[in-house]
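The structure appears below as structure tokens.
In this view, the complex is presented without one of its protein chains, the others remaining in place.
Labels run A and B following the written order; every chain starts at residue 1.
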Amino acid sequence: MNVPLLEVRNLKTYYYTLRGVVKAVDNVSFTLERGETLGIAGESGCGKSTLAWALLGLVPPPGRIAGGSIVLDGQDLTKLSEHDLRSKVRWKKVSMIFQGAMNALTPVFTIEDQLAEPLMIHKGMHKDEARERIAEMLKAVGLDETIMKRYPHELSGGQKQRVIIAMALLLNPDLVIADEPTTALDVIVQAQIMNLFKEIKRRYNIGMIFITHDLSLIAEIADKVAIMYAGKIVEIGSSDQVFGNPRHPYTQGLLRSIPRIRSKEKITWIPGVPPDLVRPPPGCRFFPRCKYVKEQCRREEPELKEVEPGHFVACHLYG
Amino acid sequence: MRRMAEPVVKVRDLMKYFPLRRGIKEIITMKPRRFVRAVDGVSFDMYIGEVFCLVGESGCGKTTTGRLITRLLEPTGGHIYYKPTGEVASQIPEKCFAEDGYVDLARKLPKHVDKLLRREIQIVFQDPFGSLDPRMKVYDILKEPLIVHRIGGSEEERREIIYRALSEVKLVPPEQFMSRYPHMLSGGQRQRVAFARAMILKPTVVVADEPVSMLDVSIRAEILQLMLDLQANRDLAYLFITHDLAVASYLCTRIAVMYLGRIVETGPTDEVINNPQHPYTKALIAAVPEPDPKNRFKIREVPIKGEVPSAAAIPPGCRFHPRCPYAMDRCSKEEPPTLEVKPGHYVSCWLHAKK
Partner (left out) sequence: MSTYVERIRWFLGELKRVKSGLFGFILLFILVGVALAFPLIANQQDVMYWSGHAEYWQKKMLPVLAPPAWINLFSPQKYAVTHVIPVTKSNYTILNMSNDKDLIKYLELMNPDVAKALKQLPASQRKALLNNLRKGLHFKYLIYIEKDMVYDFRADIPPSDIEVLAKIGPIVMRKGLVQGINILFSRPDGITLTLTPGASTNITNPFNINQYADLTSPGLLTRLGIPVTTNTSGHESFNEIVANTTWLFSLRDYISSVINSRNPAIINAILGPILRAVNATIKTGTYINPMVFLMSKAERGIVSGTAPPLKGRYVLSFRFLIKVPKGFKEPRFIVEKAKVLGVYGLLGTDIHGRDLWPAFIYGVRWALLVGILVSVISTFVGVMYGVISGYLGGWVDVVMTRIAQVVYSLPVLPLLIILAYFFGPSIWNVIIILIAFGWVGIVFTVRSMVLQIKENLYVEAARAVGASSWRIIFKHVFPQILPYTFASMALSVPGAILAEAGLSFLGLGDPNLVTWGKILHDAQAGNAVLNGAWWWVLPPGIGIAVVGMTFVFIGYALDRILNPRLIR
């Protein structure tokens, strides 16, 4: 049995604001094997972006990792200094595709310059050495070499996103975290980018964490799915298990609220709004919106319990 | 609501061109002015009781079309024929009518007619926060349309109307919501306020521009259901603008697919989704993801090439031809006509011209 690539245990990331302590990520645990893609699904405010930043140690102040461990390849990232994180971990072992990253490309530098930067800084390459690798990378993401000399504003949205993916793969990381990589893209370009992700997954066998609110997209790429709500993972299991046999009322509600283009099922919604993360409700955080709510749910927080091999749910319906 | 025989809105060859600023070189060499042809000859009908959908990717002109119908923008050309109801029609002078009781909204109308017709066509925007003035309470936001159109003779009357409007969009108890500011409401609640504001003038046509795109997935259906409920109680026609084919397939009666300023296919929802005729529609449908985990082992085939060109440099002939897997010689030279392939199902494509 291989050692998992990434093991997150009881991770807590809190924001210490004037209003109070916002428990954005509250006791989250999961594992990721090499070459596996984990999809993290959740709506706005569930903490998925904070989780992504925490894995890279980039939580913006007033946020901090308040507890737990992140073990990547046997090394606990929470114990590393900023210097070590920057020189050894970031981009070399773990890289990230941020939300809206395509708009974060510096407008005054060519694509070549921007792609060369991580190579020069982390690998100490010269410009010419870098050029070869850049061309290679651009081809791998389906772009022509000529893109190198262009500026970001000359590229379309889809092309920019491919550049960002190329940038993330430049240093051959073991793990790539993608936070809503297709949100700003049209549906056709989105399909093409998703195809690219599938291609990369197959070719490079890297671990990937794919974060999105769109459950349909997760089905397209993820082997394992974790559903987040109000800072906690409420259900986690293989794709087949979570989509085929959703157990948590929230997961069920989510799946039922997606309109399908190829079926005529009536879609429903989940009434209510996500809780305030400064003062979350006692017990199960989902109970105010749950139609199966029991007395126990109001008092006790449910633990993740295995309902099938590898399929865990945090809900009092399952003993 | 049963569908009326005659359309309430008839859009014919609607155009909106935005002039591009010319550089010094172009001015000196007296090159002809270039335009962004955002809406380039759009025609469709809308009926009371149905949800008519404009679907397309960003830049196709659907949002601009919505703004043109609401007259937030002035058309460069074409007609927007609107048939006002009896009571309203009686207040409009004879000369404003074009034909058969339709008023052309694209023409310049006298001030009082203009204001009267504004009540008839309303809009709900995509951004729930941006569309509500953050410095105004919900009560004042809803009171504004009443004041502008002098509805309700006294403050009590207006309060009554607002109370009912809030109840109708299920923001209850209304008193609690009246005194709140937009930032105290959730996204879904704000969008309900936006709908209440649109409905308070009792319009006949409501343009909904991506009303659920910025809301959480789990509550989108709630707003969509609200739209249907509101329509059930009145004579109303919706123009639903979206990029999300799945939502369109769920909500809409008829769909029109837009590409680069033109409608390429129109038809009943079932027809367009299950039996698409235009290559672009086929590509769009193929690109929509499904929550089926087996998809991760398959590359999603999308029958399309290249990228969307700029609306300032629209390809000649059929504007889709550079990306079309079935492009013929004719496609790059002549623009295809609109043909009815089945009753009510129209396509703009040379592939169907033979028939």
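Note that in this section contacts are C-beta pairs under 8 Å (C-beta built on N, C-alpha and C of every residue); 3 or more make two chains touch, one makes a residue touch a chain.
Just so you know, these numbers come straight off a predicted model, no measurement behind them.
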item	value
Chains in view that touch the one left out, judged over the entire complex	B
Contact partner of the left-out chain, one of B:K115, B:K170, B:K202 or B:K305	B:K115
Selected residue (touches chain absent from view) among B:R197, B:H243, B:H278 or B:H345	B:R197
Listed residues B:P19, B:P93, B:P110 or B:G130, member touching the removed chain	B:G130
From B:K25, B:K95, B:K108 or B:H183, residue that would touch the chain that is not displayed	B:H183
Missing-chain contacts mapped onto subunit B	70, 72, 115, 118-119, 122-123, 125, 127, 130-137, 144-145, 148-149, 181, 183, 194, 197, 201
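In this section, only the chains that are shown with their structure count from here on.
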item	value
Separation of subunit A from subunit B, taking each centre as the mean of its C-alpha atoms, in whole Å	34
Residues on subunit B engaged by subunit A in the complex (per definition of touch)	57-58, 186, 188, 216-222, 224-225, 243-247, 249-251, 273, 283-293, 295-296, 299-300, 302, 304, 307-308
Subunit B-touching residues of subunit A, taken from the complex the two chains share	37, 43-44, 156, 158-159, 186-192, 194-195, 198-199, 213-223, 238-240, 243-244, 253-255, 257-262, 267-271, 273-274
